[in-house]
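Take a look at chain A:
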Amino acid sequence: MKIKNQFAIFIVLMIIWFLINNSFKLEVIAVGFVLSFVIAIIFGKRTDVLNEFKFTPTAFFYTLIYLLVFFWELIKSNIQVALIVLKPSLPINPGIVKTRTILKSKMARMILTNSITLTPGTLTVDIEKDILYIHWINVESLDIDVATEKIVKKFENILVKIYG
Partner candidate 1 sequence: MENSIVEIIGAFLVLIGSVFLFLGALGLVRMPDVFNRIQTGTKASTLGTFLTFFGLVFIMPEWWGKLILLIIFILMTNPVSSHVLARAAYCIKVPMFKKTVIDLYGKDAEKLFKKETKNE
Partner candidate 2 sequence: MLNIILAIFLGILIIVLAIMAVLNKNIVVAIIAAGAVSLFASVLYLILAAPDVAMTEAAIGSGLSTIIFFYVLNKINRQNG
């Protein structure tokens, strides 16, 4: 498991090294290889989150779909928030509700909470085992199952397919 973890960190660091340098000369590649290798060896045992990636075509395909859904939700949420802000009467109805998640992988939980934070009127306040505490700018339901259906499901259904 440790080897796979170090390999994942190595890949991520190499991609970032290329993006940051913006060139593919031999010397740049060599230095980046050595650096990523050393950092991956050092930090490989300290981290345990990156080994949950599955390198399969289905996972890759669903990642693309996830990005599309995510950007759509991001733009929709911003327009909604902008409309709320611009109205003189401030039609808000805030509150903190509970929802459930079935995801176990740490990385997937982080992606899920970040997506929830960036989408319409919701903000993750805390996460504890399988309960998510969400601040909702316009509370529509107090029931835990309905709230889960409305907030969490649209991301979770795809993330389950990526991280299993």
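Regarding candidate selection, all candidates are chains of the complex that A comes from, given by their letters.
Convention: contacts are C-beta pairs under 8 Å (C-beta built on N, C-alpha and C of every residue); 3 or more make two chains touch, one makes a residue touch a chain; residues count from 1.
Keep in mind that this is a model prediction, so the values were computed, not measured.
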Just give the number of the candidate touching chain A here, out of 1 or 2, all from the same complex. 1
Within their complex, chain A touches candidate 1 through residues 16, 18-22, 74-75, 77-78, 81-82, 84-86, 90, 92-98, 113-114, 117-118, 121, 123-126, 128, 131, 133, 135, 137, 139, 142
